[in-house]
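The structure under discussion appears below in the form of structure tokens.
Excluded from the complex is one protein chain; the other protein chains are retained at their positions.
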Amino acid sequence: MTPAGALGAAAQVVLVGAGSPLLVGAMRQVRARMEGRAGAGVAQPWRDLRKLLRKEAIAADGTGPLFRIAPLVLAATALVAAAVVPIATTASPLDGSADLFAVTALLALGTVALALGGLDTATAFGGMGASREMVVLALVEPTILLSVFALSGRVGSTDLGAIVGSALHRPELVVSPVSLLAAVALAVVVIAETGRIPVDNPATHLELTMIHEAMVLEYAGPDLALVEWASAMRLTVLLGLFANLFAPWGIADASGAMPPVIALPIAMAVFTGKVALLGGALAAGEVFMAKLRMFRVPELLAGSFVMALLAVAASYFLA
Amino acid sequence: MTAAAFAAALALGLLGALAGMAAPRRVRPFVAGSCTAASGGAGVVAGVAALTGHPWTAWLPHLLPLAGTRLAIDPLGGLFIAVTGAVGVCAGVYGIAYARPLGRAVQAVTPLFLAAMLLVPAAASVSTFLLAWELMAVASLLLVLAEHRHRASVREAGLWYAVMTQAGLVALLGGLVGFAAAAHGESFARLREAGHALSPGVRAAVFLAVFAGCASKAGIVPLHVWLPRAHPEAPAHVSALMSAAMVNLGVYGVVRVGFDLLGGGPVWWWLVVLAAGAASALYGILQAVVATGLKRLLAYSTCENMGLVLIGTGAAGLLAHAGAHTLAALALTAALLHVVNHAAFKTVLFLAAGSVVRAAGTGNLDALGGLRTRMPVTTVLFGVGALGASALPLGSGFVSEWLLLQGLIKAHGSGGTPMAVTMPLAVAVVALTAGLAVATFVKAFGVGFLARPRSDQAGSAAEVPDAMLLGGALAAACCVLLALVPAAVVPGVARAVRVLVPGPDAVTGAATLRLHGVASTLSPLWIAVALAVALAVLRLGVARRARRKARLWDCGMGPLSARMEYTATSFAEPLQRVFENVLAPETGVHVTPLAESSYLVERVTYRARVGDRIERRLYRPVIAAAARCGEGARRLANGSVHRYLGYGFCAFTGVLIVLAVTR
Partner (left out) sequence: MNESLYVQLLDLACGAFVLAAVLVLWRRDLGAIVRLFAAQGFALAALVVVLGAHDSDAGLVAVGVAVGVLRAVVLPLLLRRALPAGGEARETEPLVNVAASLLVAALLALLAYAVTRPVVALEPSPATHAAPVALTVVLIGFFVLATRRRALAQVVGFLLVDNGITALAFLTTSGVPLVVELGVSLDLLLAVLVLRVLTARMRAAFGGTDLDDLQELRD
């Protein structure tokens, strides 16, 4: 473990923890402006979180300890993922302990905790949200692993640091069909995993169309704050991972020439820019799209699966 | 060491059987259960001793007429003996309390069943192996039939199981006896020498026959039909023994014969294994995700996990054939580690499911719920097992599935077109299986244990006796150990693998697993520590405050009732719809209008049933054909004694005529 790596990992956690609500705020702002509204400002999610945190903690009738601990687990998995994923540095001390499989499984653990929390409420909405979330989770999994397969082909390792590092040293690999196909596949995955349009609508309050929101219907106060914060962090981590897998430039490399004290702030600034750009693009895309019917979602995911399989095939078709 | 412990294990098994027959009624469950547990413990010691470098062989010429008994415990056998023994310990302890209301037969046969299972991996000749195999099959059949007086479904399940297990034995018998005849000797050492030199046709026939026999024991699609019937009907600790230990021996048979005795084979063998594994994994988990019976769900999950093991085995065979021994060792390590993990979590799950069925009187998930307040320990145990089965971090299945995926991903570069085409598909299958497994166990745990009771039976359930909790807790402790410190067992698995594929250990490392020749690492321990730290920080950060009780959101309609909850059926409905083409569910909506007006609805009934499509399509026609033959045969037998004697007379003269003509 290098001090620079440890510093980088800490910086990543702080950046994601503090910055993710701002990302959500920025995305809402983009949507608002494009829809002709003034918008509440970029910092509004933070104000919401502060308000929620000051509220009284609620124990909904008939819920058990799992309901209470689920938001904590969700947030903890998001934080650990933020420390592991190469966001600002490829030399995180935890990098060796989790690869891309482990990171997706870790995020899935958070989802599962929340789904169990939803089921624990014994309401129809909780069960409905949990059930739908599990459908999306199960169908997304093959795409993720096949994309990893395709991306790891050129490196010979599924370690995130190694994949990002190789893209850094051989930029021409990034525009190969393998990368492009995998990028399309992973983009769908990111949208599905973070519950954005067209898979789920994060702004909906019509119960029958909700996936994620139905699961968390019973959370209030500090619990809800944790859930919202964790969702924002997951969005940031996934967008950041996506950005760095396909456009890693600016990240503080383990073997880089610059001292970490200089490289790290630069990397963080570049990362903020990349994620803001991606988030803005996502929000802008959402303005022009409608949510898909629940049973059309498998088609979308099957499409992304084909992209991922073609990416794998291309990795040795065109080798 | 190995010899003494193994002999003690067998002796304790026999002692347990005697005690189960003869001990006074009051102490019988205790004595039989303790003997089973002790026998399992001795088995673990023997297995671990063999794994740590104390192999053992024995030749007992007089124990069996003609062939004699030949035993040998090498690291591979040792691994399976240790796993079986460990399951036996948990099941034995659990049985002390669980088997009390069951009959004498269960208590006497359980230790015998365990001893037979310990004997299978120790057999070193064809006759010994087949004998132990058959002993295991008969003992398990008796145990499945234990409650035949109470439920008619038990008899049906027993019939299915008897047919499948005996058909499997016939396949195995044909394969191994043919092998022994071709090799001119029946000891495994002799087979090993001769295995290479046999003609390809004989080798293929032997392999296919053995694979079919072992696949029927391991519950591989399409030979899995007995599993979802037998497991729900057998007593819980027997289910655990069967599902966590006995099915493994099917894998043992494939690995022992395929890699060791036959010394590997051509590509198509392993493609068959891989395809069977993939079909089993997908079909098993798809059935599990829509199953509503808790034990039926677990049984299908066994199909799935054995499928995953066979995927690893098939990939290892392909790689070994291509000469990539390091990667073959990696895939095989993953497969055998998954055997160990599956044994651990499936033991917990079946034992906990047994407790639920005992306490609530039903295993139907649609009628369960709310057990977390009434059976807190059982809930935690089931949770640990479910986490392991869903292959998420902090669960034991995660490590082996990770290794399996690493093996598959790395494999495609070596081995030509078949590798390049099958490996991505295998990865996709494993991934889809993993995703569906998560949904399956969220359903089983969330619907079965959380929320509110969906029936009065579930509402009046109470925690089970301590011995049953202890049995489950032992297995749960194994799960946690395997999940956090897989390095504790990986060296043992690696030694077993070395028997089959020469070369260096594929997986090394203590806290962090490192792969030989593959630059990927994983550290479940550090992930767990990081998660624990994050949890602690968050817990401190979001200060603990007194919680105010509040009503649930009920749309302003008044208190919610348990009827409004999502059930297991409703939870799985979206997935059932997505995979409609595969599962072919039978659903029907029936709307009864009011008498006054056809526009007003009086009641709507919705009926959904997901049967086993393979059983319907593959087995029903065969059974129908067999029944038709039977009907035909009945016409031959009309009850006239003269007719029967006439048949005998015709057959006798017929044989004589044939003899006269041909001589």
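All chains are identified by letter, namely A and B, in their written order; residue positions are counted from 1 within each chain.
Convention: a contact is a pair of C-beta atoms (placed from the backbone, for glycine too) under 8 Å apart; a residue touches a chain by one contact, two chains touch by 3 or more.
The structure presented is a predicted model; accordingly, all values stated were derived computationally and were not measured.
Q: Given that one chain is not shown, which residue among A:Leu181, A:Ile251 or A:Met294 touches it?
A: Looking across A:Leu181, A:Ile251 or A:Met294, the contact with the absent chain belongs to A:Leu181.
Q: Among B:Leu119, B:Ala132, B:Ala344 or B:Ala420, which residue is in touch with the absent chain?
A: Touches the omitted chain: B:Ala420.
Q: Have a look at A:Val13, A:Ala91, A:Ala283 or A:Leu309 and name the one touching the chain we're not showing.
A: If we include the chain that is not displayed, A:Leu309 is the one touching it.
Q: Against the chain that's been left off, what residues of subunit B make contact? List them.
A: Within subunit B, the residues that touch the unshown chain are 416-417, 420-421, 424-425, 578, 581.
Q: Can you list where subunit A touches the absent chain?
A: 172, 175-177, 180-181, 298-299, 302-303, 305-307, 309-310, 313-314, 316-319
By our rule, only the chains that are shown with their structure count from here on.
Q: Could you please state the distance in Å, as a whole number, between where the Cα atoms of subunit A are centred and where those of subunit B are centred?
A: Computed from C-alpha means, the inter-chain centre distance equals 36 Å.
Q: Please output the residues of subunit B touching subunit A within their complex, sorted ascending.
A: Against subunit A, the touching part of subunit B is residues 289, 369-370, 372-373, 390-394, 398, 402, 405-406, 409-410, 412, 420, 424, 427-428, 430-432, 434-436, 438-439, 442-443, 445-447, 450-452, 512, 518-523, 525-527, 530-531, 534-535, 538-539, 542, 545-554, 560, 562, 564-566, 570-575, 577-578.
Q: Which residues of subunit A touch subunit B once you look at their complex with the stated criterion?
A: 53, 56-62, 64-66, 68, 72-73, 75-77, 79-80, 83-84, 94, 96-99, 101-102, 105-106, 108-109, 112, 115-116, 119-128, 130-132, 134-135, 137-142, 144-146, 148-149, 152, 155-159, 162, 217-218, 220, 222, 225-226, 294-295, 298, 305, 309, 312-313, 316
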